[in-house]
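Yeah, one chain of the complex is gone here, protein chain that is, but the others are all in their spots.
We just call them A and B in the order they show up, numbering each chain from 1.
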Amino acid sequence: MSAKQNILGKLRHSLTGTTPVPDNFDEALVTQIYTYPPEQRIAQLRKLMEAVHTEIHLTRGAEWPALLAQLLQKRELPSLLIAPTTEHGRRITEHWSNHPQLPQLKAYDRPVEEWKAELFNDTPASLTTTLGAIAATGSLILWPTREEPRLMSLVPPVHFALLKASEIYDNFYQVQQQFAWAQGMPTNALLVSGPSKTADIEQVLAYGAHGPKDLVVLILEDQ
Amino acid sequence: MSELFYNAVPNATRVAPPLAEPREYPHEKPQKVYLFGTCVVDLFYPEAGMDAIHLLEREGICVDYPQGQSCCGQPAYTSGYTDQARQVARAQLALFAGDYPVVVPSGSCAGMLREHYADLFKDEPDTLKQVQALAARTYELAEFLLFVCKVQLNDSGAPVKVALHTSCSARREMNTHLHGRELLAQLRNVERVDHSHESECCGFGGTFSVRMPDISGAMVADKTRALQDSGAHQVLSADCGCLMNINGALEKQQAALRGQHLASFLWQRTGGER
């Protein structure tokens, strides 16, 4: 008998004569108090994300590349990791081509094994987009892709994230239902609710444990 | 620093009790009640039992004290001796068979009757019915005075500061943790003060106090220190198990502070004589 057969056999034996507990999931309990008028979603998201040291900027579709450039310069970041083949990547490249003094752009365009050391040691910042955000918990939704792989939002110490205001949803339940997550999950899906943190030493909160020390969210109000 | 990670200052009640189904109380005072005195009151705090009788009689209620009663069975039950607890519980059942309320001057013994007798007799359908009926008419004293008698207390004592220790059973099984406060609030010269970690156990736990004297001792040491630091002149509790623990520790520490049963305090403050 295999371990699997033994375990399942014991469990099944223990359930002999019982009926499964019915599914009476009350969705109101995870949605009702987590529903916001559209005009309050940004404020709600902002309140929660700022409470955990996220830097939030409200900007617009035409202006964000310039704002990004300004934020990079203010932080004196020498380079930025982007996904040049995406639409937002092209916007950055375009803006950069008109402003030659800006920090160097780098692309995550090859398997991590080919440039792991550079990613870890010489990539101070990255920009990724998001699939939206969740107002109830102050979370960004990220589904890493070939263009914006998993480590892009994790290894660089500063992570810039683009968020369209129209894609701020009320709660996690709504997001799962609206986008039918249960029908097909990506290899990796993430909710990111601030920069990396820990309170493991004497309950004192410290940021920048293993992931980004800074999370900067650019909210596109007109998109 | 974010509000989510602020450093907390220890203070009074931090654990909110669960929301129990609100209990329905009879609209009218009954003419007669049973008093289930409990074994600790019987031997160590009989005056608390008498003062409970006095308080009930002053409300025009006739008190029946079945002489055959002894103990609710809790010590055996919580020690894992379920058969022995059932034997003792069964002996009590017959004594409180009349259809009128059973008033208990102890949250933990009332909790035993209300919450755990059903577990003891879960395999005896007929007895279970009897036990469920008993549970439905079992009241902790403070609860009974407040919601069934709707007492109006007239304070005749000198100004005093008191700290109230609520037993864990009263708090978490009977949900009567606020009732003592409400009764004390009726006494105009009595100031109730909070003590640190008020919702925390005093460390009694029945046989726990003798099985694990080191841990229990650390708990009662902290509890008595908090009570003394509260500035109260007197400690009150509606549970004699806790009182025996707290008073025994205070006496051993040669502290001046002492605890008294809430029933005795209420009776004395309102002109009652013994």
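Assume a contact is a pair of C-beta atoms (placed from the backbone, for glycine too) under 8 Å apart; a residue touches a chain by one contact, two chains touch by 3 or more.
The definition used in the following text is that contacts and distances are computed from a predicted model.
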*Leaving aside the chains on screen, match the unshown one to its UniProt name from "Acetyl-CoA C-acyltransferase", "Maltose/maltodextrin transport system permease protein", "Iron-sulfur cluster-binding protein" or "Heme exporter protein CcmB".*
"Iron-sulfur cluster-binding protein"
*Would you mind spotting which of B:55, B:148, B:220 or B:257 touches the chain that isn't drawn?*
B:220
*Can you name the residues of subunit A that touch the chain not displayed here?*
2-4, 6-8, 10-15, 18-27, 29-30, 33, 48, 52, 108-112, 116-117, 120, 136-139, 144, 146, 149-151, 154, 171-173, 176-177, 181-182, 184-204, 206, 208-212
*asked:* In the complete complex, the non-displayed chain touches which residues of subunit B?
replied: 3-10, 14-19, 35, 37, 39, 41-47, 49-50, 53, 57, 62-65, 67-68, 70-71, 73, 75-85, 87-88, 90-91, 119, 168-169, 171-173, 199-201, 203-222, 244-245, 248-249, 251-252
